[in-house]
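What follows is a structure written as structure tokens; I'll ask about it next.
The complex appears here minus one protein chain, its other protein chains still in place.
And then subunit A:
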Amino acid sequence: MTDSKYFTTTKKGEIFELKAELNSDKKEKKKEAVKKVIASMTVGKDVSALFPDVVNCMQTDNLELKKLVYLYLMNYAKSQPDMAIMAVNTFVKDCEDPNPLIRALAVRTMGCIRVDKITEYLCEPLRKCLKDEDPYVRKTAAVCVAKLHDINAQLVEDQGFLDTLKDLISDSNPMVVANAVAALSEIAESHPNSNLLDLNPQTINKLLTALNECTEWGQIFILDCLANYTPRDDRESQSICERVTPRLSHANSAVVLSAVKVLMKFMEMLPKDLDYYGTLLKKLAPPLVTLLSAEPELQYVALRNINLIVQRRPEILKHEMKVFFVKYNDPIYVKLEKLDIMIRLASQANIAQVLAELKEYATEVDVDFVRKAVRAIGRCAIKVEQSAERCVSTLLDLIQTKVNYVVQEAIVVIKDIFRKYPNKYESVIATLCENLDSLDEPEARAAMIWIVGEYAERIDNADELLESFLEGFHDESTQVQLQLLTAIVKLFLKKPTETQELVQQVLSLATQDSDNPDLRDRGYIYWRLLSTDPVAAKEVVLAEKPLISEETDLIEPTLLEELICHIGTLASVYHKPPSAFVEGSRGVQHKRLPGSAGSGESVDSPDTVSAAGVSEAPPAVIPSQGDLLGDLLNLDLTPPTTSGPPPVPSSGMQMGAMDLLGGGLDSLMGDESEPPPIPLRTDTPQSPQLSHQSPSPPDYSPTELGGDLGGSPAMGAAFGAPPAVMPASFSAPVSGGLDDLFDLGGGVGMPMGAYSPPKTIWLPAMKAKGLEISGTFARRAGVIQMEMTLTNKAMSVMTDFAIQFNRNSFGLAPAGPLQVLTPLSPNQTIEVALPLSTVGPVMKMEPLSNLQVAVKNNIDVFYFSCQYPISMLFVEDGKMERQVFLATWKDIPNDNEAQFQIKDCHLNSDAASNKLQGSNVFTIAKRTVEGQDMLYQSMKLTNGIWVLAELRVQAGNPNYTISLKCRAPEVSQCVFQSYEAILKN
């Protein structure tokens, strides 16, 4: 007799029949009926109609029946809150039962019923159970506090349950301690600043004692909690490490990994010359290796974490290369991860083995895996110089197989090898050229074109080869088009005589027939360079390129540090900080590794500890950046007001650039057509921005006009190289001479500053006896200005101008007298800028941004009112700290949230963010969810009011959604209007 009988249905109608059985007098029949109900419930059928009948079965001394009814209640109480009340009495009674099992069961079940009315009744029994004499009940009650907190946080705080929970950390029973820690950790997640888990040496000691005795799951909770503690000095750090080390031998891999996390973190504080430090390093390797013999799912998580550990401390696993060798029947996700780690561990000592393996993999069946293996060979060549020769010959062997995707992948990596070891392996170019026709992927085509352009002087038929690509120019992807443009220009500079026609052709294709602003801009720049000063062009385009760096696609150090603190968590699997993806990202705190105490001095507070840490860079600004490229872009685009470094050098270059781009184009154009538009439009801030947008696919770099080719991780690394030619005007790393051109492109965009609406007529001449005032508001260099144009349309001279404001919402007042020094003669117009302060008297206006002004002259006093964009009240220090932002966002009640739609805005999120930044709307974080970019922004008004915004930008959808949160919700409407105005201008 099995439970599958519960799934059979009768003709009469299941529910009807069940109802009859539930009301039967026979206990056995009742139980069977409840079982049937539960069985239906588990497979997703709706049996909520039976609620009263099932609840009637609750009053029983049969424990199984009771449990079954409880199971039912947990599922359906929410949908029938009034009925659920019927069960309360039984619960309360059960909480007094002499049997601890029943007491615990009752309190546990009550916590699972997410109905407010029931939770009210829960408080008293819960309080009793938290102090119950039986540890089983106490441990169940501890978890119940977390449940209750999830339903009604305020209630838990008011009732003082949090303190009781804290007391349970000192409980005599380790299981109770573990559950209390788990419950507190969960509650703390929603209270980032509450300091619930106040860790001090005493509590740490208690936790460490409990660690040895509690269940495996409890050990995980305790270890994760320990990892948040910052020891006072290296001695304490060592003693904790010593007591945690035995956990490395636990059978549960989650315990092992949590222990590894604690050790990795606390190890930072140990002086490197300490014997114990070395011992610890040795102890870490075997458990990590053992994780790899577990089930594939566990292996995957372990490998993702090992990837981090290897980057932070390569010495731990440097002798364990072989365990990462790929097995034939590993799942593909394990194979790819293993490959990554193999490359990270590759060194001169083991390169022969690694290469032999990689070559083996390159003949496997799975295409993704084979591609990655081929790419890995290239990375080995770049990483271990001694092996480069062997790698290249291996790659050539692979090209001989003529397997299409292998060939393409090989060409892409060979290009990287050329960049690392120039003038060494160019003899293989001939072989590469043989495969030109089989290349159909953009990346491979671009790589090949780069090679042809770079080595044009050694390839006899380079012009023919490039010409053949040119035929289908418009069908190529942007990547290939850009490369082709650059390659042909290079070719022209090398062999000017034969290729004039070709270069003309490509330049006109790029500038006239293309819609891509990147391509067009690049085309124009080349065009002007070539026409003004071919020698300079040669210097720029054929400039010597910096070598690409060895270690590729490393995780940025600050991020790595944070991730090390999150070993074993989802963050470590995704290699992203938790704030970047955790739902609601409530309470996410940036964790930092503690600093080394190697200098011997003891460190007092966590703050100084992290300051002493390895990296002093501030936490990443944009969560998704994760790579150097992001950094670079970010810096490039920041207007001078916030980026700090003085714009002096860039302004000097700006002049040069104007010159360069200004003239001389026509000569090259010949007389066939009118001159093309000037590529860098200094009057519109968009154009430099557009040219910067395109790098957003992070592996592509227009930064190096000189002929660098993006497209591979190795190239991304090249950005890290110090500037080779010109002194950089920004602290951002730049890679080649021509970058400066782009920097200055950014420079051109910078003066745009805050958004200022066009002038409108405030006071028509008709109403003011011939005085016409039109004006606008602007914020320039941190000063709010009222910019007015006064026109005298009367017949007599006007003198003695003065201005006064009525009280207004933000206390705007003239900071000085109106500077109209000379009399205004008839038909004369004068521009005046009046600086404003915000310390005047305040009165709330309707609408909020309304300003009533009185202007006096020798004729009369005139009144008018105007509205200012609230954006000019956004101050320069309106950038909130991320944590503060998160906390504030959560803190402001949802009622204060206002949502608006901005229609017909065609900027992408980066451009929007830049535009807004010019008006002191600061983007604090950005994340992308399903193609939708979410920008989190903050701004501060002159009167100290903070406004937080979440801007959602869906690619391809011109309508933005914006949510504003502010403690003074009245401003939301104005802020929204400003947003709209800024974005649309």
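The rule we apply is simple: a residue touches a chain if its C-beta (ideal position, glycine included) is under 8 Å from a C-beta of that chain, and two chains touch if they have at least 3 such contacts; residues count from 1.
The rule is short, and it goes like this: contacts and distances are computed from a predicted model.
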The complex's invisible chain, by UniProt name, from "Cytosolic iron-sulfur assembly component 2B", "AP-3 complex subunit mu-1", "alanine transaminase" or "ZSWM7 protein": "AP-3 complex subunit mu-1"
Hidden-chain contact residue, picked from the options A:401, A:468 or A:957: A:401
Selected residue (touches chain absent from view) among A:75, A:228 or A:961: A:75
Contact with the hidden chain (one of A:90, A:179 or A:203): A:179
Listed residues A:19, A:35, A:166 or A:191, member touching the removed chain: A:35
Residue among A:15, A:289, A:815 or A:892 touching the omitted chain: A:289
Sites on subunit A contacted by the missing partner chain, in the whole complex: 1-4, 6-7, 27-28, 31, 35, 38-39, 42-44, 62-65, 67-68, 71, 75, 78, 99-101, 108, 111-112, 114, 134-136, 140, 143-144, 146-147, 150, 173, 175, 179, 182-183, 186, 189, 213, 215-217, 220-221, 224, 246, 249-254, 256-258, 286-287, 289-290, 293, 295-298, 300-302, 319-320, 322-323, 325, 327-329, 331-333, 353, 356-357, 360, 363-365, 401, 403, 568-571, 573-574, 578, 581-583, 588, 929-930
